[in-house]
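A protein chain is absent from this complex, but the other protein chains hold their places.
Letters are used for the chains, namely A and B, taken in the order the chains are written, and counting of residues starts over at 1 for each.
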Amino acid sequence: MASLEERVAQLEATVANLNDHIAIRQVIASYGPTVDTADCTERALKLADLWTQDGVYDIGGFKRHTGRADVASAFEGMHFEMIPEGCAHFMGLPIVQVDGDAATAISYSAVFRPETDGEHYYPWRISCNLWTFARVDGRWQIAARVNRLMRGDKDTIDMLRVIDTIKAEAQPK
Amino acid sequence: MASLEERVAQLEATVANLNDHIAIRQVIASYGPTVDTADCTERALKLADLWTQDGVYDIGGFKRHTGRADVASAFEGMHFEMIPEGCAHFMGLPIVQVDGDAATAISYSAVFRPETDGEHYYPWRISCNLWTFARVDGRWQIAARVNRLMRGDKDTIDMLRVIDTIKAEAQPK
Partner (left out) sequence: MASLEERVAQLEATVANLNDHIAIRQVIASYGPTVDTADCTERALKLADLWTQDGVYDIGGFKRHTGRADVASAFEGMHFEMIPEGCAHFMGLPIVQVDGDAATAISYSAVFRPETDGEHYYPWRISCNLWTFARVDGRWQIAARVNRLMRGDKDTIDMLRVIDTIKAEAQPK
C-alpha cells in the first residue's frame, strides 16, 4: 500500500494536470474578448501576446503568420474595421491533451456578425482549430494555431483526424 | 523543503480553487436549460434563484433588473411566448477568475430561434456578458450579469476590455 508521502506526490501530479487543463481552456476562451476589442495596433499586439515569441497563427482562407509582430499584423485593416460594426468570436468546447510543458487541443470557433439591416446575426466563419501550447515562464502560450474553415476540404478533414490520437489520452488519470 | 503538512494544506487550497472553477462554469451553463424552460412565473422565479437575493441582471437592449423578483419579471410576456416556438440559449466558453468568495467571468452567449418557415435556425441575439459571482451559503450565485449585444458600441467594447485584467490572473496556480 502506498505511503502518505507517495499519495501526496500522486495528488500533486494530478492536481497540476487539472490546473493545466483549466488554464488552457482559459487561454482559448480569452481569445474571443481579446480579438473582439482589437481595433488598433496596440490592441493587436496585446492579442499577439497570447502567442509565444515565435508562435504561429495559420488562418484558413488568409495566410500563415509567424512571431508576435506578424500575428498582430494579421488584424490590421479589415479586422479593425469590423470592431465598430460588431463581431463576436465564440470558442467551442475544446478537447485538450497535456504533456508536461506542452499541450495540444482541438476546438471549433464561430465568428458571428450583425446582418446589414441591423437585425439579428449570421455565422460568418465556422472553423476548426488545431492548437499547440507551450508553458513559457510559467504561463501557457499558443505555440501554433492552425485554423481552417469547415468547407469539407480534404486537408481540413485530415487535420481534424488528429482527434483519433488525442481522444485516447484525453481523460486525465 | 515543505513538510507533508504544508504540502497537504497547499493541495487543499488548490483543489478548492479548481472546485470553484468548475462550479462557476456549471452556474453559467445551467442558465441555458433553465431559461429555455421558463414559460411561466413559477419557472421564471426558479431561474431568478441563480442570482443572489439582490442580484442584478442588466439586459442589453432591454433594462436593468435588481433582486430576484425583478429579475424574474424580465421574462414575463415576450420570453414566455418564445418557449413554445423554440429558443436555445447557448453559453460560450467562459474566462473565470476566482478570488475567495467572489468571482468574475466573461463569456459570450447566443440565442438561436427557428426560422419562421420552420426550417433551420438563426442567431437572434449574440451578446457578451460580464458576470460577478458571490458564494452565499456555500453556493455560487450570480451577483451581477451585464449583457450587451455585440453591435460595436463603444461602451460594450470598453466593458469587454476587462479581459485585460482577468487574463493575467486566470491561470490557476
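Going forward, a residue touches a chain if its C-beta (ideal position, glycine included) is under 8 Å from a C-beta of that chain, and two chains touch if they have at least 3 such contacts.
The structure presented is a predicted model; accordingly, all values stated were derived computationally and were not measured.
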Selected residue (touches chain absent from view) among B:Ala23, B:Leu45, B:Ile59 or B:Ala134: B:Ala23
Touching residues on chain A - with respect to the absent chain: 4, 7-8, 11, 14-15, 18, 21, 92-96, 106-108, 110, 122-128, 149-153, 157, 160-164, 166-167, 170-173
Positions on chain B where the hidden chain makes contact: 4-5, 8, 11-12, 15, 18-19, 22-23, 25-30, 32-34, 36-37, 39, 46, 83-94, 112, 114, 118, 120-123, 139-140
